[in-house]
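What follows is a short report on a single structure.
Note that this complex is displayed minus one protein chain, with the remaining chains in position.
For chain A:
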Amino acid sequence: MKIIVCLKQVPETNNVTIDPITHNLDRRGLAGVMNPFDKHAIELALSLKDTADTDVTITLLTMGPDDYADSLHEGLAMGADEGVLLSDRAFAGADTLATGYVLAQAIKKIGNADLILFGRQAVDADTGQVGPIVAEFLHQPQITYAANLRLSGPNEVTAERLLEDTKQTLVAQLPAVVSVRSELNTPRYPTPRQIQLSFAKPLTVWHHDDLELDDQRLGQVGSPTIVTKVYAPAPVKRELTPLTGTPREAASQLITALKDRQLI
C-alpha cells in the first residue's frame, strides 16, 4: 500500500500580518514549522503502517522554497519513508488552485498512491481547499474533515466526518483523498534516534522540468484568486437532509431533492 501525505510549512509565529497591498499573508522573515494539522495526517499514515498486514510506504509531499525540507525531515523523523519537495520559482505565488494542480501532477508522477492524506487546513491561510482541489484534479473520491478512518476492505476506507453540527460516516473506494481533523489522533514525537536516522532517508527535489506541467496553470499566472478582504464569515445555519441507503438509492434521493427544488 502506498500513502502520500501532503504537508505545508507555515509561519512559526501567530503574529502573522496581512500585506496591505495584496491582502495576502506576509510570510517574509518568519521561521517555518510544519502545519500542525498535517502532523495528524502523518500520524494516521504511520498508524496504518503500524497495523497493516501488508507493506506500507509513506511518501511526504510538499511544495515551497528549499527550507520546506525542514518539515519533510520532521515527518521523516516521525517515521515516513521518503520525502518529495516541489521547488521552483515558477511555482511561486500560487493560490490553492495552482498549488493543487502542481501537487496533483507530482502525485501522478509518484504513481500508484492508494491513499492521499491532508491536514484539514493550514493554520496560516485556513482555506482547507487544497485537498479537495487535488482530489478533483486526480478524479478521485474525497472525504474531508475525517475524525477517524479505517481500512474497511481491500480497496476501501470508512471515515467519520466531523462537521460543525453533524457527523457523517462515509465509505470510499481507493484510491481516495482524505483530509483529517486533529480529533483523529495524537501525533507521535520523533525520537532523537529517528531524527538522526531521518537524514539518511531519501529526500528528492523536483523542479519545473521534472513534472509534466501546463505553464498557464502555475504560480501567479495560474492563480485566479484575488483577495479583496480578510474576515471571519458569520455562521449560517442550513437545513440538512441526510441521504440514506445504497449509493444508488442515495443518488436517486439526491436527484429527486434537486428536482423538487427545481434546481435541475
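Structural remarks
Please note the rule applied: contacts are C-beta pairs under 8 Å (C-beta built on N, C-alpha and C of every residue); 3 or more make two chains touch, one makes a residue touch a chain; residues count from 1.
We take it that contacts and distances are computed from a predicted model.
The listed choices are "MucB/RseB-like sigma(E) regulatory protein", "Beta sliding clamp", "Putative zinc-finger domain-containing protein" or "Butyryl-CoA dehydrogenase"; the UniProt protein name belonging to the chain that is not shown reads "Butyryl-CoA dehydrogenase". Of the candidate positions A:70, A:114 or A:136, contact with the hidden chain is made by A:70.
For the options A:195, A:211 or A:243, the residue in contact with the chain missing from this view is A:195. Shown as candidates are A:33, A:92 or A:243; the residue that touches the absent chain is A:33. Listed here are the chain A residues that touch the chain not shown: 33, 70, 73-74, 77, 189-199.
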